[in-house]
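Dropping the structure in here first, questions after.
Subset of chains shown; positions unchanged.
Chain lettering (A and B) follows the sequence in which the chains are written, and residue indices restart at 1 in each chain.
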Amino acid sequence: MKHFLSINDIDALPDWVEEAKKMKEQPFQFKHLGKNKTLCLLIFNNSLRTRLSTQKAAQHLGMEVMVMNFGQEGWALEFADGTVMDQGNSEHIKEAAQVVSQYCDIVAIRAFAQLKNKMEDEAEKVIQGFVKYASVPVVNMESSTAHPLQALADAITLSEFASKPKPKVVLSWAPHPKALPHAVANSFLQMMQKQEMDFVITHPEGYDLNPEITLGCTIENDQNKALQNADFVYVKNWSSYSEYGKVLNQDSNWMMTQAKLGKAKFMHCLPVRRNVVVEDAVLDGPQSLAIAQANNRTYSAQLVLKKILEQL
Amino acid sequence: MKHFLSINDIDALPDWVEEAKKMKEQPFQFKHLGKNKTLCLLIFNNSLRTRLSTQKAAQHLGMEVMVMNFGQEGWALEFADGTVMDQGNSEHIKEAAQVVSQYCDIVAIRAFAQLKNKMEDEAEKVIQGFVKYASVPVVNMESSTAHPLQALADAITLSEFASKPKPKVVLSWAPHPKALPHAVANSFLQMMQKQEMDFVITHPEGYDLNPEITLGCTIENDQNKALQNADFVYVKNWSSYSEYGKVLNQDSNWMMTQAKLGKAKFMHCLPVRRNVVVEDAVLDGPQSLAIAQANNRTYSAQLVLKKILEQL
């Protein structure tokens, strides 16, 4: 692994999960690894968990961290080749990526989908621009189509709370007032496919995710049917993929409730809109793993940084 | 003391002041205490002194610091229980506080009064939300109704410059073009009540502070009378409390002048509007302690952090 861009950069997921769980017990054990190494966070979108957990992970490893809100603090970036840059963008990704590489040992980037143009989002121009031109490893802190640090944290959480070998896990779409990206769902899917699990996706019609990513997954449009005998229910909104970026459905019947959840554990990546995505009773009850998932964000980032540091 | 929210969290003010003054002489003496500990600053409002002095204090103690401008960089927070979160707010304080707690050892919060609704401000929803849901100690970096790190710095400054056992201290209201919160005045008052001082508050009619806080204090609406034989004059604007958040008076006769100050020392928490709150001659003269007060912000924060670290 040079870069950590998607779940596909994990060679052996169960081993990674075990290693992360061990590191969580002694978070400062590898503090020597990051000595005189600098992590640069380039943040193009809002962030709470990712911003803080990645910093914390780097501190555990003894790294220095530089945080830059690229959109507000830097220069507007141009991504196209051959452009005559006489408009709003002041700096080309070619220069930005090469230059930043010289000031740090690892660069982590957060740049969301715009949800306007599927092809543009799938081109992942920000993170792929850095991959192409940077001379240091690139870590994905949520790109247009993937959020693998979240999915790795979810895998750790599933492992911590699973009480049987092959639990049933349901990814259940939920309503939301805004159009949200597919990144979290995509990476969760890909992570599930790397493990032996009984996995079902449920969503209303029109909310199929990218078929290249769901390939081979069980999809059930009847939420109640999908939820039967679930051990874990991962709830998440995403906007339509076929009618790209559109909000087609806000049917509150899709909201997760304690009644629907049954005895399953509830999972969500946060932030979550209470009583829209999931009712209070679930979030405030003992079956919610949302806070535990957020905690594992530190160890998921720390494992990725550790693996990269070991190869520098 | 689990949290440091107000002057009432100080058990023995004179002891604290002495300890802070000793720490100021050897600021790095307790650098071991913060090893592998992280302070997270969550900043909802502008800040110069608080932002930098609290960071500096943490560095003296060997802590790592993560700074987050919550309003711009994070998600808009919801505070009410039971809300259907289908409007602008993306994350509930319940999740935010629990999650942030997992990434740091101490969280420090700055969230000003809105000055629109007295009950809302007095509910201190931001800082009390963190106190309620966070699992780590919370430090107040100025909330709606209190700024105890400032008042503790003021106590240190008073102690450094007092030339007699029970000096006369006057808190004198001053005019200001904008409506300002009561936090600094409230905490100064509470701090004064914890010491043996000859203390008088002077302000125009209509500017009484919260009577629950001024209870037992001498209030004198004639500024000249109040200032007689003062050793220290603490000048500060606040908006009306009874006509909550209103600017009722901009009478420049209330501005502090060298003539009025006499031989007293001048104090102000900064930032200060020159020639509105106080004339240049005072600020630029040898009787002003404003810069010394700002310096003591480092040691006030450092003492609070040290006391919390010792209990972790």
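Going forward, contacts are C-beta pairs under 8 Å (C-beta built on N, C-alpha and C of every residue); 3 or more make two chains touch, one makes a residue touch a chain.
These numbers come from a predicted model, not from an experiment.
Undergrad: Please state: how many copies of the shared sequence does the complete assembly contain, given 2 in place?
TA: 3
Here, only the chains that are shown with their structure count from here on.
Undergrad: On C-alpha atoms alone, could you tell me the rotation angle mapping subunit A onto subunit B? Nearest 5 degrees is fine.
TA: My answer is 120 degrees for the C-alpha fit.
Undergrad: Just the number, please: Cα centre separation of subunit A and subunit B in whole Å.
TA: Using C-alpha averages as centres, the distance is 39 Å.
Undergrad: Would you mind writing out the residues of subunit A in touch with subunit B in their complex?
TA: These residues of subunit A touch subunit B: 28, 31, 43, 46-49, 51-53, 55-56, 59, 69, 72, 177, 270-276, 280, 283-284, 290-291, 294-295, 298.
Undergrad: In the complex formed with subunit A, which residues of subunit B make contact?
TA: 36, 38, 40, 64, 66, 68, 72-75, 78, 81-87, 90-92, 94-96, 98-100, 102-104
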